[in-house]
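Right, I'll just put the structure down here and ask away after.
Missing here is one protein chain; the remaining ones are kept as they sit in the complex.
Chain naming follows the written order as A and B, and within any one chain the residues start at number 1.
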Amino acid sequence: MIQPFITGLIEVALWSAIFTSTGLMSMNGFPRESYLAYALWAAFFSRIGSNWMYEFRMIDEIETGSVNSVLARPISFYEYYLGQFMGYKLITSVLSLIAPILIVAVISGPTKLERLPLAFSLVMYYLIFVHTMSFIVASFAFYFNRVSSFTMAKNIGLWMLSGELFPLDLAPEPFRGWLLAMPFCNAVYRPVGYLTGRLEIGSIVDGFVSSTLGLVVIAPIAVMIWKGGRRRYAGTGA
Amino acid sequence: MNPSKSTLRKYSGLLVAFFRASAMADLEYRLNIVMKVFTDIIWYVAQLSVFEVLFKHTNSISGWTLESMRVFMSVLFLVDAFWMLIFQENLDRFSDKVRRGDLDMVLAKPVNAQFMMSVQKMSTPYLVNVVLTFAWMIYSLTELPGGFEAARLLTLLISVPCGLAIAYGLRFVFSATALIFARAENIVYVWYQLYRLAMRPDTVYPPWLRYLVLTLLPVGFIASVPTQLILGLQTLSFLALAILVAAIVLWLSTLYWRFAMRFYSSASS
Partner (left out) sequence: MSSNVIETRGLTRVYQTYRKPEGVLGSLKGFFNREYESKVALHPTELSIEGGQIIGLVGANGAGKTTLLKLLCGLIEPTGGEARVLGFNPAERKSEYLRQVSILLGQKNQLWWDIPAADSFDLLARIYDLDRVDAKKRVRELAEMLQCTELLHTQLRRLSLGERMKMEIIGSLLHRPRVLFLDEPTIGLDIVAQTTIREFMDDYVKRERPTIILTSHYMDDISRLADRLLLISQGNIVYDGTVDGFMGTVEPMQKLTMSIATPPSGGVEIAPGVVLTPGQMQFEAEMPSRFIAPAIQKIMSLSSVQDLKIEEANFEDVIRKFLEKESRDRKARDRFPT
């Protein structure tokens, strides 16, 4: 409970330190307060948009071979864990948003709270993509042992591209264009940018489109790796 | 034979032996090694990108230029690589080891238990990170517009071990708390937050926070002070201060360990 508070406060402290020390009043056309609010919300959205626990559980089921009991159930492995993951995120995220709402009220940071439902929906939709990535990593457990190190690498990669570190529009071209074209910024940059008034509704629409396109690209890869893994698995009779 | 000298020889011998055994164990999982190093490179890039981007919009952040900030980040990465190499795995698994009773096996040995719990299993893949980050530090020093005094690199021989000792002592307190409370895993997150304060130069903080990271929560000595010493931004007296603070933090960590052990030996069954 306390942890998100501390995270948020440290983010704000770091950004306000940067502004105070540089003597800048605004950066890229946005005032200091906008960055503080961005940093605060980003710390929370970043946690929502990542998957550790359920990915480890999926890996564990495949590594220990208990995946077979899941496959015997009517819903498939993918759907079973998608349901679990989304349900878990829905509940914990709603609770974890209480902290930044309170902090924003105290520091009166620029936040359009009426935009929260739409920003939140974008993240929830993006979680399907996140889950599919996790499914791919977990499927590697058919091929290698100790796949949990893949989780680490993938999640750090996603985190770097999400926009938690800084608003992605600060990045120089051509990086800026690349970062915004990929779906990863739907975890933090797009929802938080929209929430804090940095972005408008069009960006949210772009977000839904890029999440969908991302899914279209990785879904066949996921199917391929999963099927290959299952064959391998059955082949060794393990 | 001088007893303190033979103790020193025993413990440095043990360090080498632990390193050797850890390397053998780590080499059993080669893919894991590659992934660990790869993950850290992504992390380095992410951290660097923050300042690369910020300096597109400003020339200096409280006196730090892009070039000197790169040096700061490289020193941070170097200390962090040593940290991961020696302590990280041991302290991360600390509460696990207590719960599974492995601590009992350590306590039954004629070795300092705090020492053994802290360095027994090193993560030898991070040796690669030490080499990479050291190279990156030298490169970023040579890129400094005004050049740099190579002799100042010698301060690292003292400031980096002091920084590591401080990081270790603070982190150890969080781990040792597992002896007092059965479910203390979450308290480690407080440490992660504290460590984040070490990831920026202390001079960017407001005065009160800056004072805090150089005194009560001395994370400023982990990377910020060593960097300022090699850049000549601080007088050598800070080196003496670093030694003093490191000694105090280490001493406090042993006191806390003894305090926490009292709970363990009176509560465990």
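Descriptive notes on the structure:
By our rule, a contact is a pair of C-beta atoms (placed from the backbone, for glycine too) under 8 Å apart; a residue touches a chain by one contact, two chains touch by 3 or more.
Please read all numbers here as calculations on a predicted model, not as lab measurements.
Looking at the complete complex, one finds that the omitted chain is in touch with B. The residue touching the chain not shown here, chosen from B:Ala46, B:Leu66 or B:Val111, is B:Val111. Of the options B:Leu8, B:Ala25 or B:Leu154, the residue whose C-beta touches the omitted chain is B:Ala25. Residues 10, 13-14, 17-18, 20-21, 24-25, 28, 100-102, 104-105, 107-111, 265-269 of chain B touch the missing chain (whole complex, contact as defined above).
One rule holds for everything that comes next: only the chains that are shown with their structure count from here on.
Centre-to-centre spacing of chain A and chain B amounts to 29 Å, using the average Cα coordinate of each chain.
Partner chain A is touched in their complex by these residues of chain B: 29, 31-32, 35-36, 38-39, 42-43, 45-47, 49-50, 53-54, 56-58, 60-63, 186, 189-190, 193, 196-197, 200, 203-206, 209. Interface residues of chain A, counted against chain B in their complex, comprise 3, 6-7, 10, 13-14, 16-18, 20-22, 24, 27-28, 144-146, 149-150, 152-153, 156-157, 159-160, 165-166, 170-172.
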